[in-house]
Structures are given as C-alpha cells and as structure tokens.
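Here the complex is missing a single protein chain, while all its other protein chains stay put.
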Amino acid sequence: MVSNKDLISIRDLSREDIEHILKAAKDIDENPAKYSNLLSGKILATLFFEPSTRTMLSFQSAMSRLGGKTIGFSDSKTTSTAKGETLADTIRMVESYSDIIAIRHPHEGSARLAAEYSKIPVINAGDGTNQHPTQTLLDLYTIKKKLGKIDGLKIALIGDLKYGRTVHSLLNALSKYENVKIKLIAPDTLQMPKEIIEDSKGPEIETGESIDGALKGMDVAYVTRIQKERFPDLEEYESVKGKYRITREMVEAAGKKLMLMHPLPRVDEIEPDVDTLEQAKYFEEAKNGVPIRMAIIAMLLGKIK
Amino acid sequence: MVSNKDLISIRDLSREDIEHILKAAKDIDENPAKYSNLLSGKILATLFFEPSTRTMLSFQSAMSRLGGKTIGFSDSKTTSTAKGETLADTIRMVESYSDIIAIRHPHEGSARLAAEYSKIPVINAGDGTNQHPTQTLLDLYTIKKKLGKIDGLKIALIGDLKYGRTVHSLLNALSKYENVKIKLIAPDTLQMPKEIIEDSKGPEIETGESIDGALKGMDVAYVTRIQKERFPDLEEYESVKGKYRITREMVEAAGKKLMLMHPLPRVDEIEPDVDTLEQAKYFEEAKNGVPIRMAIIAMLLGKIK
Partner (left out) sequence: MVSNKDLISIRDLSREDIEHILKAAKDIDENPAKYSNLLSGKILATLFFEPSTRTMLSFQSAMSRLGGKTIGFSDSKTTSTAKGETLADTIRMVESYSDIIAIRHPHEGSARLAAEYSKIPVINAGDGTNQHPTQTLLDLYTIKKKLGKIDGLKIALIGDLKYGRTVHSLLNALSKYENVKIKLIAPDTLQMPKEIIEDSKGPEIETGESIDGALKGMDVAYVTRIQKERFPDLEEYESVKGKYRITREMVEAAGKKLMLMHPLPRVDEIEPDVDTLEQAKYFEEAKNGVPIRMAIIAMLLGKIK
C-alpha cells in the first residue's frame, strides 16, 4: 500500500506493508499532538452507499484528529445514484470535491471499481461480503498492541464465518504471519468458504462446529455477529442464532491468557456480563480504529512515509 | 454541573450552577472572538436517535463557534441500533471517537444511562417527554438577558403542559428562584403533571383552562406547541388544537411589559402577525441557544471554570 495509492484489499498488502501501517498507528497513538494539524486543509469524502455508523464515525474522527475535514453521505437513497448515476460518474464527481475517498458499498468489487476511476486515493470501508481492510488492520493492531506479536499465536474465529467479511480478511492477513494456529468454529452452514481458506495458505487450520472448550488454550478468540441481514432465509437465521453465545463462565474457564475480540456491533453473541472481564478487548478494539485510520489516510496522502 | 461531568437534568443543578452557566454564556455572547479557538482539535458527537434539526444545528453551530468539530448522526434508522446494538455499546464506541457527546433519544432516562456508561461528558439534548436542560438554560438566559432578573417575575406557561418537556424543565428551574409567580394555562387533559408540580416547590402556582386575559400582568408568557406526535389519539389532538392560539390582539392587550416566548418549532399556536410585535422574543430565544450551548460544552470540557 505504501507505494500504491489505494487500500482496497488486505490481500494487496505484504507483511511488510502491514507492519509499516501498524508502526505508524502506534506512533500516532502515542503522540497524537504531533499529528493534529497534519492534514489541515484536506478533505475526506465518506461515501457510504449503505449505513455503517461505527465505520463512518471512526473515519470522520480520524480525519478530524488529523486536522482535516469530511464531506459525504450515509444513505444512498438521498444520492444521485437514486437518479440512476453510475458509481464511476459519482466517483469522478467526488474526486473534484475532495482529496481522498472512503467508500462503503453493498456490492463486492465496488471499491476496486471506484479506485480504477478515481485520480485520488480510495479506501475500501467495506464492499458487500468481500473485504474490509481497515477493520482487519485495526484487529491486527489490537492483537499486536496487547500481545506484542502475531507470529505463533493461537487464534479462534467464531460465529458467522461464511458471511462475515471481517473474518475473511483477518484469515487472509494472518496467513502472512509465521506459525499461526487457527480454529474455525461455526455451524456447518456458516463455515469459512473453501476459496478463502485456499487463499490463506500458511497457518495450521482446524475446523469445528462446537464452541464447548473451543476457547481453551487460545491466545485470541474473535467472535462475529450472526448477521440477520446477510441471511436470505429467516428460518436458517433463527436456527443458528444464540448457539454461539459467549458466556462469562466460558471466558473464565478459558483463563486469563485469552483475549476476546469482536468487530461490533454485537447483538447477543457475547453476554453483557463478559464486558467487565479483563479478557474482553472489543471496546479497545473499536477505539483502535481511529489511530489505524489516521495512519492509512495520512500514508495514502503521502504525509507519513 | 460545574463539578459533574454531565448535564442530564435541570434538577441536578443548583441556582448557583445555573447562574454560573448564564454568566459564562453572557461573556461568550459579548466577546465571541475570545472563544473562537477554545476547542480547537476537540470533537463533539451529536447522537440524534430521533430527528431535531433545530437542536442539532444549534449544537453544531456552538461547537463550530468554539473552533471544534462535530461528528454524528441524525436518524437512528441508519445506525447500528437498527442492527440491534444496545445504547451502552453505542456509547462505548462513540466515546473512543469524540471528546463530548450530545444525545437526543425518544426514551426517558436514556441520557442518564448514556452518561453512566460514558467516560466522556454527556449532554442531554432531550430524552422523550422527560428533560431538555439546554433548552431550559437558554430560556432562563433569554429571560435574564431581557428582564435583568428571574426572581419575582410573573410567568405564564401556556399550551401543552402535559407532554411538553420544555415546560417541565422550566417549571423546575423556576422553583429555584425567589418569589416567582406561575400561571399554568392548559386544557384539563393537558395540564402540568402533579408530580412535576410537587417536585417544583417554591413558586406560587395558579392553574387555569382559559387563555382569555391570561397574559395580562405577566412578565413572561411561554407558549408551547400542541405536539401532534405526543398524542396517542388523533381526535384528542384535534379537539384541543387551536384553542390556545395567541393572536396579535391578545398580545397588544397584555401591554408592552410582556415578553412572549416559545421553544419552537411553532405551528399555529402563535399567529404570524405577532412576530413583528416587540413582545415577540422567540427568535431571539432560539438565537440564545448558541452561546448557552457553547458555555455548557466548554465548561464540561474544563475550558471554562
């Protein structure tokens, strides 16, 4: 990425690229004042063709913390897309109005398409069930910040591994590290797609359906929401919902070593009384979205080498 | 409030707290340039779970006038709340992205709940039919700016006193002052709830149903909108609507001393030809929302002592 102008997929990044971004985010995290006017006069366009408050506010916050400004929309119903404008035309308009674009879109491949038409840098803020690279980078940042390394860790991915875009990106990113051991815990109908596993060669991968004892011995358990809106069939949703619910007992049984993560929002897949356990790191994870996105925006604009 | 980190209810404030805020607002009003960079680098999150353009724009304007930035949403349909996220989780996300929160929510008690979970200051921008403390403070500021005092005034509250949150807060605030005389003019079905009156001991309170002659001798007449959206029953709404309509004749008959207020938006409870009378102070009242909110934000962030 450091040499490219866009951030579309975690697959485009080498381990070195990733480490470089994590290092920049760490410096921002530790010395925020150094960066508070770095992007003064710059404009980020947040083009959210589907709503995602968390990601949008995180990008807006990141741009503000860098001294820049944000323009954009959060609902495609009020855009010229509703009048029949193509994505290519929207991008060629917005690139005149801003210095960098963050795009969220319900269709796979749309961020890549946007980047092809755009003369200014494009960041993929989630395209359908495909990629969400800034989420993966903040996940990696959170792990490394807490555990000091990623090589050699034992990591369980739990919940909806089929439709959950964050776990696809994360698995791919982890495959760039050494001696990582992965457990994929999901109902059969929601297991990690084969093509994602084949594309993530490297880690030792074990799959399973039962959450009982699955946390034991793990360094990281990464839980994802069973996303109702990704299910074509409501009955299928009802049958799996709640099966992968993390309780306080499970987490305590797994021991102090465990680090419990979740991309949020959570519905009921982690019980609220888990929040106060020291293993629970998902709110810190969300917080880490700001320095990571600050690093990415500043690097793509050439303000951090 | 000065010592607390949140502003949730006018009931939490002593008379001294209120006077302290009004004084700070006055200084801001008179010396805006002094404050124009006070919150440079700070971020206000405006979390509007129900729409309120006036209040939101007023908060955004206040934050801008202090040199700060705003992030947020104005419609809960496009938030992760729609995906089933709890308010507590939303708050723990947003506190990572901002320095202070203004929350508007349809449910009573939600602002208090938000404050309990938040590590950063929370301002209640209206929670259901409960409280709207920044509105009350700007109302008090408007009265004091014009009349020089609040003690000893004769004040009529007119219209929907049952569902109107602003008059609840205002009555409570007035009870902290000396020798205030209050008239509560409303149809029986919309009179001020008993528990609010009991909670506002101090002023001499008189209730009545008829608006005829009610303005006479008053220092302030505070009119509220008969809010259609608060009525479970449309017929009830139709039967009372228009009964409490303020005309030019009424205001002229009441004399020059009267100060006519309204929290806005107004529908037809004050006739448009009243606007040009010197007694009409509701647009000045709206304007006063900016210095008052500037004072509150700056005080909660510790930038005004």
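Observations, loosely collected:
For clarity, chains are labelled A and B in written order, and residue numbers in each chain start from 1.
Here is the rule we go by: a contact is a pair of C-beta atoms (placed from the backbone, for glycine too) under 8 Å apart; a residue touches a chain by one contact, two chains touch by 3 or more.
Just so it is clear, the model here is predicted, and its values are computed rather than measured.
If you put the hidden chain back, the residue from B:E30, B:E198 or B:E229 that touches it is B:E229.
Among A:T53, A:S98 or A:S200, only A:S98 touches the chain left out of the display.
Only one residue in the set B:P121, B:G159, B:P203 or B:G289 touches the chain that does not appear here, and it is B:G289.
Think of the hidden chain as still there; on subunit A it touches residues 41, 43, 45, 69, 71-73, 77-80, 82-86, 88-90, 92-94, 96-98.
If you put the missing chain back, the residues of subunit B touching it would be 36, 51-54, 57-58, 60-61, 64-65, 67, 69-70, 74-75, 225, 227-229, 264-268, 272, 283, 286-287, 289-290.
The rule we apply is simple: only the chains that are shown with their structure count from here on.
Centre-to-centre, using mean CA coordinates, subunit A is 40 Å away from subunit B.
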